[in-house]
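I'd like to ask some things about the structure below.
Omission of a single protein chain aside, the complex is shown with its protein chains in their original locations.
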Amino acid sequence: MSTKPSKHLVTFPNPSPGRDYLIRHECPEYTANCPVTGQPDFGTIVVLYTPDKLCVELKSLKLYIWAFRNEGHYFEQVTNQILDDLVKAVKPRRMTIAGLFNVRGGITTRVVARYTKPGSRGRAKR
Amino acid sequence: MSTKPSKHLVTFPNPSPGRDYLIRHECPEYTANCPVTGQPDFGTIVVLYTPDKLCVELKSLKLYIWAFRNEGHYFEQVTNQILDDLVKAVKPRRMTIAGLFNVRGGITTRVVARYTKPGSRGRAKR
Amino acid sequence: MSTKPSKHLVTFPNPSPGRDYLIRHECPEYTANCPVTGQPDFGTIVVLYTPDKLCVELKSLKLYIWAFRNEGHYFEQVTNQILDDLVKAVKPRRMTIAGLFNVRGGITTRVVARYTKPGSRGRAKR
Amino acid sequence: MSTKPSKHLVTFPNPSPGRDYLIRHECPEYTANCPVTGQPDFGTIVVLYTPDKLCVELKSLKLYIWAFRNEGHYFEQVTNQILDDLVKAVKPRRMTIAGLFNVRGGITTRVVARYTKPGSRGRAKR
Amino acid sequence: MSTKPSKHLVTFPNPSPGRDYLIRHECPEYTANCPVTGQPDFGTIVVLYTPDKLCVELKSLKLYIWAFRNEGHYFEQVTNQILDDLVKAVKPRRMTIAGLFNVRGGITTRVVARYTKPGSRGRAKR
Amino acid sequence: MSTKPSKHLVTFPNPSPGRDYLIRHECPEYTANCPVTGQPDFGTIVVLYTPDKLCVELKSLKLYIWAFRNEGHYFEQVTNQILDDLVKAVKPRRMTIAGLFNVRGGITTRVVARYTKPGSRGRAKR
Amino acid sequence: MSTKPSKHLVTFPNPSPGRDYLIRHECPEYTANCPVTGQPDFGTIVVLYTPDKLCVELKSLKLYIWAFRNEGHYFEQVTNQILDDLVKAVKPRRMTIAGLFNVRGGITTRVVARYTKPGSRGRAKR
Amino acid sequence: MSTKPSKHLVTFPNPSPGRDYLIRHECPEYTANCPVTGQPDFGTIVVLYTPDKLCVELKSLKLYIWAFRNEGHYFEQVTNQILDDLVKAVKPRRMTIAGLFNVRGGITTRVVARYTKPGSRGRAKR
Amino acid sequence: MSTKPSKHLVTFPNPSPGRDYLIRHECPEYTANCPVTGQPDFGTIVVLYTPDKLCVELKSLKLYIWAFRNEGHYFEQVTNQILDDLVKAVKPRRMTIAGLFNVRGGITTRVVARYTKPGSRGRAKR
Partner (left out) sequence: MSTKPSKHLVTFPNPSPGRDYLIRHECPEYTANCPVTGQPDFGTIVVLYTPDKLCVELKSLKLYIWAFRNEGHYFEQVTNQILDDLVKAVKPRRMTIAGLFNVRGGITTRVVARYTKPGSRGRAKR
């Protein structure tokens, strides 16, 4: 497996697809550039999901978060993009992404977005 | 983009208008003048909302909060005005503004106001 | 505006009468005399309300609290009187007064009283 | 008013009988003798009630708690007796007594008893 | 009263059988032998109950806990046995026993068992 | 009883099969190898269950956790396998396994899986 | 006394000049403009001193801190200027000024400066 | 002033060169690449110094920390390099750099280096 | 560089041999086997040193700690061995090793050993 930053999310088969269960990854080393000022932003990305047939592989998640390092992203957009990318790759039953970003201009920002698979019941609890 | 205080709130298109999600900004550097005594007041403004078609741009929110610096405002009035201004600019599905003001005359004050778009269900959770 | 203690509560027009919202004042500098022992009592008065057409002006609230300083009051009576006085002056939709009194004779006392305008729904949440 | 220990509980008229409100007294200086060993026990008595026509006077509550000092009492009995005595004297709408007793023989004990006036709705919330 | 370890639980009449109330004993000095290794185990036993006609006498509870000192007991068995013994002696309306045991083999164990008298409503709240 | 690592889970008869009660084991000394990097992972395994006819013996649980020491396991797979193995050996009414794993690649992971015996009501509360 | 911002510091005679003692003022409502960006900075100014013949009057200290509101200041310069101004006005035996400034550009800054009157022994302890 | 990352440290004249005082900058947004693995490292850099004739300008310090973002650095080397660069630019009387780095390979690392100007007495206290 | 466990400690040249400074590594993932029982032990190893001409490379330290995983070691012996191995490889001016080991048989153990290079002054401070 590569050790380069990569937006490619590797998955592996859910070892227990017959069971509804919760996986939570906390990634405190997110960094990207601010599209307005060009300066680096920092934050923590929390991924919480109930897998269906696939799970996200941890090292590829690290490389995925790493791949934002030299790109420009708004807080609102990146939280939704991470949700979209992970939903597309992992096709979970339910998923929540929370972006907890460092203070900028004296203001602290949090963004929380959720996905529920059509036909699935309830939502991922945090 | 200007770096002068400005009541003009800049918006950008909601990157995920198809999804109900939460954005929270905490602004601990609010200051204005007391209309009764003329002396400066200080406080924290919390903005929590579910965007519809627009999001508020973070730097313009900083300049907007800055623009109260040399104006006179009551706590109750300014909390409601910030809600009105942000609702007018951002047209959110749901929004809550909480003003947490420093002690004055030995008294600590909090004001919390909420908005729900007509036809929208529920209210923004804190 | 006077700077003498005064039971007269000054109000100003609610800047947003069309909206149900919350105002909370915490006044940790209440003091009065104990009617039984004549000794000074101390406490914190919390005022929480949803205004209707009027708000209580903060400096007059400070002078009002000050006006109890040389009077004799039971804890139970003064909490209810403050609720009665504020309801009469401010005519709120909902109001809660909590009196948190310092230890006396080895005993700590709290008194909480609530008002809901006839025809108004729910009660002020703390 | 006497300053001797006394089981006589003095009351005064509820200043706001038209309103349901809460009074809470915390008495950390309870002491009595253990009926089994004759040795002193210590604890905190919490009194929480909604008054009807009467309130308990604070100094008499102090003298009442003091009056247990040279008597023998089980934890369970004294908590219920305090509830019975206060209910009899104050005739509240609702009342809760919690006895939090110090470690004895390596064992820590708590006893909680509640009273609701017949025909009254709900119970005193702690 | 004896001061020897004894499985005999002494009771006394519930001073307030007409009232549903809670008694909680926390006994941090439980010790017994492990039936597998023969070595001593340590833990805290929490007893929570609503008495019916009887209460457990505190000193006899201490001697009862002491009586396990030289016996062999599994954590699960002893928690249930204490519940059975206390239910048999005290015939409570509701009772909960929680056994919080010290680390053994790098593993910390808790066992919680509850009893509700047939025909009694609800369960003892902790 | 052996003191070698072993996947064989020893059980003993539930001492109180007539009662629904909770057993909780916290095992902070889980370690295994990462299947991707071959390097050791560390974590805490929490086992919470309501037994039916059998309980898991504590020493065999220690040896079972020990048996992962030189094997390769994903976090998601091992949490589910521990649930499957324990359900198969103990046949509980309800069981929850929580795996709390140490940071890897700057990311902290938790996995929580639950089992309810068909026909059994509710789920094990944590 | 005026209620306008003013750099004029009012003093009053030290009531106990025969004794070495400490006075500490904590002023959390400092704000000024950044000379580099023109944007407002925020911080807390701590004043700690041992008076000689004079003490600083509290209201004039508030107006003095207020007077920085519309001026441009570096953190290092303003901390030293406050020390210089206060030393000149109050002529203390020892004085420490600590400036604790809000995060700017992701960096939090503290500046601490001390003064000891020539011929005085020791320094002000914080 | 530029807003590009830059190793060029801008200084300004110490506003109070006649006084020994302390400046502390805490920079929690340090990131660089690991020279061994090529992957990003994260940490907090604390700068503590007593200036002589110069101070480091805060925005240039931010750009300086930013300039490590795409370079490879060992923890020990970068802490000493930051000390060397800052000593060279600022020529302080005393300076301490503490590097507090995020966990890597299960290991947390701190590096602390100090500089004292020849002929200067004592060292910078943290 | 290998990713196998290895007792070979890799070093790199101290980037600042002209300066006395401190490096601290905290390794919470130490595990080995108990020579008496054969069962796994767990603990945290803290390495604190002032380098002379060499520093220990972090990844090789991780592999070194890993290499104890399948060996038998007493707490006292392993703490001293780690000090001996690191002193031999790194030849520091001063070094302290603290071993903080998990509870075994109900007993928690700590071992602390220090080394000072002959002719070097003082000892490494923790």
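Read from first to last, the chains carry the letters A, B, C, D, E, F, G, H and I; within each, the first residue is number 1.
In this text, a residue touches a chain if its C-beta (ideal position, glycine included) is under 8 Å from a C-beta of that chain, and two chains touch if they have at least 3 such contacts.
Nothing here was measured: the structure is a model prediction, and the numbers come from that model.
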item	value
Shown chains that the omitted chain touches within the full complex	D, E, I
Residues in chain D touching the chain absent from view	39, 42, 102-103, 106
Interface with the unshown chain - residue positions in chain E	3-4, 28-29, 31, 37-40, 42, 66, 69-70, 102
On chain I, residues whose C-beta touches the chain left out of the figure	36-37, 74-77, 79-81, 83-84, 104-115
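The rule is simple: only the chains that are shown with their structure count from here on.
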item	value
Shortest path length from chain B to chain H (each step joins two touching chains)	2
Joint neighbours of chain I and chain D, given as chain labels	E
Interface with more contacting C-beta pairs, comparing F-H to B-G	B-G
Same-site or different-site touching of chain H by its copy chain I, using the half cut	different
Cα-superposition angle relating the copies chain E and chain D, to nearest 5°	60
Geometric centre distance via CA averages, chain B-chain A, whole Å	28
Shared interface positions of chain F, touching two or more other chains	28-29, 37, 42, 102, 106
Pairwise chain contacts under the document criterion	A-B, A-F, A-G, A-H, B-C, B-G, C-D, D-E, E-F, E-I, F-H, F-I, G-H, H-I
